[in-house]
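Written below as structure tokens is the structure these notes are about.
For this view, one protein chain was removed and the others were kept in their places.
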Amino acid sequence: MNFASDNWAGAAPQIVEALGRHAAGFGAAYGASELDAAVTEKFCEIFEREVAVLLVPTGTAANALAITCAMKPGGIAIAHRGAHLVEDECGAAEFLSGGRIEWVDGVGGRIDPVALAGHLQRYDPPFLHHGRAVALSLTQASEAGTVYSLDEIRELAGQARRLGMSVHMDGARFANALVALDASPAQMTWQAGIDLLSFGATKNGCWCAEALVLFDPALRETAEYLRKRSGFLFSKSRFVAAQFEAYFAGGLWLELAAHANAMAGQLRAAISSGKRVRLAWPGQANEVFFVANRETEMKLQQAGARFHEWQPPHEVAAKLAENEAVFRLVASFATSAPEVAAFAALVS
Amino acid sequence: MNFASDNWAGAAPQIVEALGRHAAGFGAAYGASELDAAVTEKFCEIFEREVAVLLVPTGTAANALAITCAMKPGGIAIAHRGAHLVEDECGAAEFLSGGRIEWVDGVGGRIDPVALAGHLQRYDPPFLHHGRAVALSLTQASEAGTVYSLDEIRELAGQARRLGMSVHMDGARFANALVALDASPAQMTWQAGIDLLSFGATKNGCWCAEALVLFDPALRETAEYLRKRSGFLFSKSRFVAAQFEAYFAGGLWLELAAHANAMAGQLRAAISSGKRVRLAWPGQANEVFFVANRETEMKLQQAGARFHEWQPPHEVAAKLAENEAVFRLVASFATSAPEVAAFAALVS
Amino acid sequence: MNFASDNWAGAAPQIVEALGRHAAGFGAAYGASELDAAVTEKFCEIFEREVAVLLVPTGTAANALAITCAMKPGGIAIAHRGAHLVEDECGAAEFLSGGRIEWVDGVGGRIDPVALAGHLQRYDPPFLHHGRAVALSLTQASEAGTVYSLDEIRELAGQARRLGMSVHMDGARFANALVALDASPAQMTWQAGIDLLSFGATKNGCWCAEALVLFDPALRETAEYLRKRSGFLFSKSRFVAAQFEAYFAGGLWLELAAHANAMAGQLRAAISSGKRVRLAWPGQANEVFFVANRETEMKLQQAGARFHEWQPPHEVAAKLAENEAVFRLVASFATSAPEVAAFAALVS
Partner (left out) sequence: MNFASDNWAGAAPQIVEALGRHAAGFGAAYGASELDAAVTEKFCEIFEREVAVLLVPTGTAANALAITCAMKPGGIAIAHRGAHLVEDECGAAEFLSGGRIEWVDGVGGRIDPVALAGHLQRYDPPFLHHGRAVALSLTQASEAGTVYSLDEIRELAGQARRLGMSVHMDGARFANALVALDASPAQMTWQAGIDLLSFGATKNGCWCAEALVLFDPALRETAEYLRKRSGFLFSKSRFVAAQFEAYFAGGLWLELAAHANAMAGQLRAAISSGKRVRLAWPGQANEVFFVANRETEMKLQQAGARFHEWQPPHEVAAKLAENEAVFRLVASFATSAPEVAAFAALVS
């Protein structure tokens, strides 16, 4: 019953197999191999248009590079207070871009459109001393296990674009959101106003496969220099490409995400019907947040369930009883139905 | 006959096997797994002392982090003009450290002690307007396929340490140098005055295994923040650890390097006795540099030999005939004796 | 009736006279002149202890250098949402320090101790992914024309120091606060827990006289390198020193600030007793904020009063009538009693 995180899981067998299949022989280094090119083609096919694809080592690298692509001197990028690039990346986006990150609130890990509009007023028109708003970052699926609808993405992206800002999507759990929305990659990104995408596959069954996807291929050259001078360019890049090859083959990526989401759905159902716990808020992707008191938490952990406590947003914290806290369960490709059933039994 | 680069090679079977062996199950993310801890222990054993080990995605990342660990405001790091961090890392060390890189010359890719002493005079005593010398970086094995002797390392490191500078070793080809010198890791590093080491395994049979090794473990906390805020911290770090586990097991790393060096030695011998080509300079590690005219180059390439032209240093360029150029052959764990024999036949 | 800003004023006659007095002759450049040394001595005398003093071109430079002195990799500095370094310095502190600025709220431009305590919980104990809290910045007098009491400074600084953070005071209007509190420079700074001070004199009658004051002189060397490599070291530094010489002579600085505060006090009294306007909030220093409707604003401007609209904090904005806005008046050494009387007549 390990629900600690999807990055505590290992690698799916197909991914491992692909690494082995490409281990022999020689291939051009630094992203110039045939396999790298084939994977870029695959991204273009999936997104139904020409895109530039830069393989990078981590989601933090993808996020920070994306923000840097959009950055200008005195620039400000805006994200949700709970966004990974705000809360969990140790200032990487600021450090690498040289700009500022500001945040807006919104329940369920999603930026509130009214709050965004209010925040953007300060930067419209731009005023030298304030700095200028250059990028909006949306996390899809959000850190709270929720997803933006296509309409919500369009609305938020539209606000940003009217001010000439670029719109970034942190898709560390892109596949989980896609499956939850039953949308196409194109619909959830450039067709809704996204310019830059952190495309994560590591949490969904790869061991290290992250990409920065640029919907404006004219940014490619700049992005390649940014990647190289930041130390993010793999020499044996084709082994990341190999993971993506297997990830996309036969729709594996969507299968793995659908499995994770289904497992999360079963966890949600079990919690909703349980007596000792309750859902902290609803969700659609592979993360589940629940409220329990400390005794229940201890019993669950003693029974072998592995999960983390989660610092809740104000509106949730205000409704907790004194002895209660919020906890997070994460399902992944590696989560098994028996584990979920075991957990369900514990909370029933 | 692919001698293009050791990073064009794939991954050794033992490395691939280790990845598969650890693919299942769960492990703590971000370097906190048991496997990560075991690999750190192994590094301590190999270096015969406590060291801090930070796994990172690329050699450029390791070099830039090392320089940043040593950096101070207004600081200057000094390396050989041909060092990878000067010539081939797109300014990463400057960008990430905020400091300056200066270079000194020396034949065979090695810093000349007299040139270094002359250069350091400018910074002794420090003068605010000049900036201050904070680090010396030595590449072992050098980009020219040569190695510093232990005495040479001690001499250069000693000069730097007398000025309070830190000494970094870029060990992208650490194992090749170690085998060439028949020295222990401790002798070639901290016992000779090295403070910070970029320990590379990618070129020697891994697909992605680089580490920053700190001989002063008190730097660990700072280095961990630097790594995280630079986007270099792998979530599924244990898959890099898995590669290192296999790399060290049973001395695999030294075997692979010994093989590569031996293949390079045979290439050197073939070139030395060949009529159409000559060695550009002697060497000890797994890179071989030779002079040929354009007709010979074309014949070799047409016969299937894959290698790159190399921009020679001034002292070598001055002795080339008009139609001649310098070319580089790199041997790796994946280089086979028949390939080497085939090349030897072509140049004989 | 020019109340636009204290940096719209010119230079006090004594300051101008000092520049002329030192114009002839020669003096060592880059802060090494006798006059520079004498001014440092004067700072030590005023603060009743040894301090390091770095003359810099702007308040933004002083603030950013101060934050940089306290910065560590992954570091976070915390200030009031309305602080100059958050709202009006175009991201300089982030850019120059490489770290992040976060903000907390509090009415009247002052950080609320409870809000600060809540915010700091996130960083206690430090967690690599979050970054670490390294500095607290207090603005004295605040951007809202208010001042922290000595007890309030001690309370906030104490919270920060318990976490090992440095405490910075943005004293762009240091003298105005000092006069308002009737405190000594020592009491308002290091005796209350301040480590780093931006000491501003430009707004109070100099034309360009800003200093970074370090209460830990051991930081001097680092700060000097930071200043030089940021382009903040004046060559003819002694002309800034000359301004400070005159500024301190005979207590001129306190006289000028007392005058500005008194003028602001008269403006407050006039507004309080006026029928068409009301104070937006109380204040103690040389800035006055009032509420008026658009017709009144227009009449005032047409009558020759020069002032700016001010974006009010939420708690004030919520109480405005539809046609109302908040406006700022700034008094300075150059504000005359007849001007104030004329304005008083307009609003009575």
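Order of writing sets the labels: A, B and C. Residues in every chain begin at 1.
By definition in this document, contacts are C-beta pairs under 8 Å (C-beta built on N, C-alpha and C of every residue); 3 or more make two chains touch, one makes a residue touch a chain.
Only a predicted model underlies this, so the values are computations on that prediction, with no experimental measurement involved.
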I'm checking contacts with the chain that's been left out. Which of C:236, C:278, C:294 or C:314 qualifies?
C:236
Chain A, residues in touch with the chain not shown (by the definition above)
30, 72-74, 98, 128-129, 131-132, 222, 224-226, 228-229
By the contact definition given up top, give the residues of chain B that touch the hidden chain.
74-76, 87-91, 94-95, 98-101, 122, 128-131, 311
Sites on chain C contacted by the missing partner chain, in the whole complex:
2, 4-5, 7-13, 15-16, 19-20, 22-30, 56-61, 64, 89-92, 95-96, 202-203, 207-208, 225, 228-236, 239, 306, 334
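The criterion applied here is as follows: only the chains that are shown with their structure count from here on.
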Which chain wins if you rank chains by how close their C-alpha centre is to the centre of all protein C-alpha atoms?
A
Between chain A and chain B, what is the separation of their C-alpha centroids in Å?
34
Cα-centroid distance, chain B relative to chain C, in whole angstrom:
51
Inter-centroid spacing, chain C versus chain A (mean Cα positions, whole Å):
41
Show the residues in chain B shared as contacts by 2 or more other chains, in ascending order.
30, 225, 228-229
